[in-house]
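All protein chains but one are shown in place.
To keep things simple, chains are lettered A, B and C as they appear, and every chain counts its residues starting from 1.
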Amino acid sequence: MKIAVIGASGYTGGELLRLLYIHPDIEIHMITSRTYVDQPVGQIHPNLKKLLDVKFTSFNMDKIGSCDFIFLAVPHKASQAIVPDLLEIGLKIVDLSADFRLKDMNEFEKHYGTHSCPEITKEAVYGLPELHREEIKKARLVAAPGCMACATILALAPLFSEPDLVDPSHVISDAKIGSSGGGKSFNIATHHPERTNVIRPYRPVGHRHLAEIVQELNLISNKPIKVGFSAHGVNIVRGILSTSHVFPIKDLTEKDLWRLYRKFYKDHPFVRIIKQKSGLYRRPDPKMLIGSNFCDVGFDIDPEMNRIVTFGALDNLVKGAAGSAIQCFNLMTGLDETKGLWYPALHPI
Amino acid sequence: MKIAVIGASGYTGGELLRLLYIHPDIEIHMITSRTYVDQPVGQIHPNLKKLLDVKFTSFNMDKIGSCDFIFLAVPHKASQAIVPDLLEIGLKIVDLSADFRLKDMNEFEKHYGTHSCPEITKEAVYGLPELHREEIKKARLVAAPGCMACATILALAPLFSEPDLVDPSHVISDAKIGSSGGGKSFNIATHHPERTNVIRPYRPVGHRHLAEIVQELNLISNKPIKVGFSAHGVNIVRGILSTSHVFPIKDLTEKDLWRLYRKFYKDHPFVRIIKQKSGLYRRPDPKMLIGSNFCDVGFDIDPEMNRIVTFGALDNLVKGAAGSAIQCFNLMTGLDETKGLWYPALHPI
Amino acid sequence: MKIAVIGASGYTGGELLRLLYIHPDIEIHMITSRTYVDQPVGQIHPNLKKLLDVKFTSFNMDKIGSCDFIFLAVPHKASQAIVPDLLEIGLKIVDLSADFRLKDMNEFEKHYGTHSCPEITKEAVYGLPELHREEIKKARLVAAPGCMACATILALAPLFSEPDLVDPSHVISDAKIGSSGGGKSFNIATHHPERTNVIRPYRPVGHRHLAEIVQELNLISNKPIKVGFSAHGVNIVRGILSTSHVFPIKDLTEKDLWRLYRKFYKDHPFVRIIKQKSGLYRRPDPKMLIGSNFCDVGFDIDPEMNRIVTFGALDNLVKGAAGSAIQCFNLMTGLDETKGLWYPALHPI
Partner (left out) sequence: MKIAVIGASGYTGGELLRLLYIHPDIEIHMITSRTYVDQPVGQIHPNLKKLLDVKFTSFNMDKIGSCDFIFLAVPHKASQAIVPDLLEIGLKIVDLSADFRLKDMNEFEKHYGTHSCPEITKEAVYGLPELHREEIKKARLVAAPGCMACATILALAPLFSEPDLVDPSHVISDAKIGSSGGGKSFNIATHHPERTNVIRPYRPVGHRHLAEIVQELNLISNKPIKVGFSAHGVNIVRGILSTSHVFPIKDLTEKDLWRLYRKFYKDHPFVRIIKQKSGLYRRPDPKMLIGSNFCDVGFDIDPEMNRIVTFGALDNLVKGAAGSAIQCFNLMTGLDETKGLWYPALHPI
């Protein structure tokens, strides 16, 4: 299958190329970039040197028709501008930007500004196969989730999958993320001497991934859920851990939670429940997920307070972006969901 | 003044020695260690080579009387064994272990086991000068606080200093800490290839610093407070950020919080309120505190949810341990509280 | 093909398992460990959880015959003890320990102690396909090279492949390596607070990889070569850069060196020559090699001094260990040399 990656020079684009390169059913037919036209891919993504022999071109609607499938790794707002035309000529799309993630246009506009094709948003499917697999299979347009949203939703979803387990109005999600989550644009805040060794609160309130989290948890629970979301930059390049704190409104034992999580994820290959009593790796930690498409989830019950703690860990560039996108691609094109993605993480790293 | 550091070979002991060395009113008279008797201090603490010319001795009650003041940097449980005798001969003590922090013996025993001299615990003062300055001045025995407790308490205290501001039964504290917080004992979990790049949940429930946090917040608020405390190891050596999420039960504006925090800390030199609208350093981050005795605190109000986020950041070995201990020493001996401690952090680092 | 990994619990063993798992022609039939018998592999190598469903067993000569091929990832000296028996029953072996790397028994004994089967060493082939491909194809026993030796030899080999280019008696190799190179055993020197942020000289003279370097360069040049080798631990987990400084005895231009390196590596898929005038990635750097089997080499000519600087970069666990081992396996079993290894590195990381 011939695919194009539009906006392939950033970190998400680079990770897409890495994963597409090793996917057995894909031919990377076209990669575009406004900045690097005519440069070989290895000049920008040094890990692809000698492997992938293709050059960046500029995006051109006339030529895009030779492709079978499109990945959009462009900045927020740039997707809107081309998606209608791409759909028009019958292409299927996974969009990694935020443009088609939110169903509520008010929420979208609050975080990203105006939207030029809100009607298309209606048909777009939120690209979390663990929640929307069947819809994704039939979709023309899938919006891959935000990286922190993905980790947070997957860790919390089971708790809202049955009625009245936990208080929907007091959910706290405290996320920690590596520097690659901020993308390739640099400034003084990303300068190595300034960014190294931080535990830097950023967007402790009002983070735009919150809208996705709430949208999806509302869908699962059929109730309005209030989440307080705070993000922190930590001293790694790749990886997210989202720790959520919820207050049960019903007695829940560890066994109950095991049952709940197992049931919710039993058919989902890329979610592992990590909860061990011994060993070094007892709870989810992105350390053991780098380069892989797994999201590890786990939970603890606080015996001294009426509290459940949940963890969601993933590699923000894989399951949090490019990997989820390819998982959706697989579903949309009738392939096995795990195709080209069933690789172990690197460890140690 | 002649001081002794009992148990001076660990990280807390080493940091005490660094700070005591630069303190103008102190003579380091005796340093003890069970393991390194007769070794020069620079062999164990390489940063003190050529500066501090003293050797480790074994602890000896007969010789300790030649000192004026004792710092105990021994493991939990070892302090109890010697504190009664030290007090008996009229010595003043700052104990950096947990042995005399908790007033409630049930709490103590739950986390640390039996206590051999619970009656002495009654007179011990919790060594957070921002809460107990006057008592510390008069104390014979001060128990320096736990590092994560210190960061968490200082960030939350103002919110409980006036009645009925926030919900006392739903406080969430999500702490992130560097590897030096675990001390000098090593195992596979602290092995560099395994500990690097983690965001590792550890003790997400049942952490023993919680008892200190609750004890002190209860004292401030005169009400029982419930805190859900979860700690995470992150990829730095020094530093703590404790992020707390609380639910107001009364309308609180940013101005109200500014007033509250300013008032609470106006006479406390080592707490800085960090809350800026611009610049790179808008909120507390241990990055800008390494080597210094400051604790930076800050807050944000969540407009979308009834939530206040607070931050407490510090260097776990300084304000979280050795620095607080010396701050207490200064108060106990009638010196200026900032003596020997008024140094800037290293930046960048 | 059914393979066994003997000694599969260390970092090299874990990386072998990761790569063997994704190799299309391999069935991981048996993994052994003295310490972890009956434990599932994911308990020790968390990245393999849910992917590889196999348990550690203890090594047993009676059962090993059911395998077709053996990888030995045991400590130095342990290989010797079993290799004769394994060969006896007709198994082919890649040994990742140092036991069969050195032809000169005096050199071996100087670094590793006595050898119990020196006669077998004679038939063993040094497992660097870039130097010994044809011999490897025919070998029963291949000794995978030391990680720093591999990086250093590949960077220097072209300079000794033609007579009288550089001074054979004054070669300096200054290597930098991440912490995983030291393996899984921990001690105070590998404790995260102590190992982080170092630039730690270790074995500045007398490093045991030197013997391999000299042996192989002597073979290429047909002359005795003197190398001064110094290793430094740096603040990463994976990766090696070996910088060598040599003194030409003949006028050599950049064009000459390009020709020399291109010629030497033209048929070797896993060596890339990195030398660019622009862009961020102008010279070899392990940063862009993590997880991949490439070794990047490069060179610079010093116009102010009669000096050539060469660089060899690789991931010490892949091309420096498990990857080279599988490359040899491919050759020994008639597979394409790149099979199961043709994967891009992770970037950024």
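We adopt the following convention: a residue touches a chain if its C-beta (ideal position, glycine included) is under 8 Å from a C-beta of that chain, and two chains touch if they have at least 3 such contacts.
Small disclaimer: the values here were computed from a predicted structure and weren't measured.
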item: Chain not shown, its touching partners among those shown; value: A, B, C
item: Residue among B:Gly90, B:Gly113, B:Pro163 or B:Gly279 touching the omitted chain; value: B:Gly279
item: Listed residues C:Lys2, C:Arg34 or C:Lys226, member touching the removed chain; value: C:Lys226
item: Which of B:His45, B:Lys92 or B:His209 contacts the chain that the document leaves out; value: B:His45
item: Residue among B:Ser292, B:Thr310 or B:Asn330 touching the omitted chain; value: B:Ser292
item: Hidden partner chain, residues of chain A it touches; value: 11, 178-180, 184, 186-188, 190-193, 195-197, 237
item: Contacts of chain C with the absent chain, listed as residue ranges; value: 170, 172, 174, 176, 188-189, 193-194, 196-201, 204-206, 210, 226-228, 230, 232, 234-236, 239-241, 243, 245, 247, 280, 283-287, 290, 298, 300-305, 307, 309, 311, 313, 348-349
item: Chain B, residues in touch with the chain not shown (by the definition above); value: 11, 14, 18, 21-22, 43, 45-52, 180, 237-238, 272, 274, 276, 279-281, 288-292, 294, 342-349
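Here is the rule we go by: only the chains that are shown with their structure count from here on.
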item: Centre-most chain [mean C-alpha coordinates]; value: A
item: Computed distance of Cα centres, chain C from chain A, in Å; value: 36
item: Intercentroid distance (Cα basis), chain B paired with chain A, Å; value: 38
item: Per-residue multi-chain contacts in chain C, two or more chains; value: 11, 180, 237
